[in-house]
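Single-structure report; data block below.
The complex appears here without one of its protein chains, the remainder shown in place.
This part shows chain A:
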């Protein structure tokens, strides 16, 4: 009897004053995307997208935005404008306007990093244009947040955006001898268009790479599993196009003299097959020609790209990390000096494996 009384008393006390606030899914505004716009010094506009599921099962969006000088604060402010509490456990993309990225993302990354309810699979992207406007757009199949996430993910898997998520961004930010990159997207004809890559020094955007260089960049940055590339040639005064698909790449670094003046040789191997040709005939010869063309083009682009990186003193291809991991007592400061004038050799091997199911015309 005594035990039962004690149990009842404890349950009553705990049940009465020990409860945690309940959060019912239907009564929350679950944000799927956040965006940040630059609004003057130390002022940002935060926009959150909340999907609303209509009675007829279609999805529409609700955007909430507020201006403040702290991103978290700003999100709290969103609550003031919403009839339901806004939670950020399902945020899939975080977008930053180009202006904000050029000022530096440091302060706006911290809020995502510190909040335990935001996952590290979150995608980051830089928006060329107004973020609020982009997030206000609605797309048919999914809500805006999920749509952008799916499109970027698709471009990572089958396209030219380098592998990217919040964890990888932080990793390359914190790696000594590596700088992060993020995709740049824009709103074009009511669709989202991948425009290029934003190059960062630390958390500050210092330059960008147009879309046409992204194949070479991705090949140098990581391993491509599936991508396409277009070649242009002049044959007897006529411009011809060759489309090479199913490209797979592999890269290897060789470092020499790491203790004195490091010299890096980048060995790039590319495999692919011809899918389309606007010239007269596709034969085995065409393949050889395409191989040579591609080799030269990729080599030229890679060399000029690396020169550019060295000139602006950024290291998105992690040359620093390659040298660091091969050197004992690596000196980061000395490396910064050396990097600008370091010699980088690029070797490219292209193999066209197949020409499709038609030989000849």
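Everything that follows uses one rule, which is that a residue touches a chain if its C-beta (ideal position, glycine included) is under 8 Å from a C-beta of that chain, and two chains touch if they have at least 3 such contacts; residues count from 1.
Going forward, contacts and distances are computed from a predicted model.
Per the UniProt record, the absent chain's protein name among "Cell shape-determining protein", "histidine kinase", "Spore gernimation protein GerB" or "Cytochrome c-type biogenesis protein" is "Spore gernimation protein GerB". Across A:82, A:138, A:310 or A:327, the residue that sits in touch with the chain not pictured is A:327.
The chain not shown here is touched by just one of A:175, A:208, A:233 or A:248, and that residue is A:175.
For the chain left out of this panel, the touching residue among A:18, A:40 or A:237 is A:18. The chain not shown here is touched by just one of A:167, A:232 or A:292, and that residue is A:167. Listed residues A:83, A:116 or A:237: the one in touch with the omitted chain is A:116. Counting over the whole complex, chain A has residues 10, 13-14, 17-18, 20-21, 89-90, 116-117, 119-121, 163, 165, 167-168, 170-171, 173-176, 321-322, 325-330 touching the chain that is not drawn.
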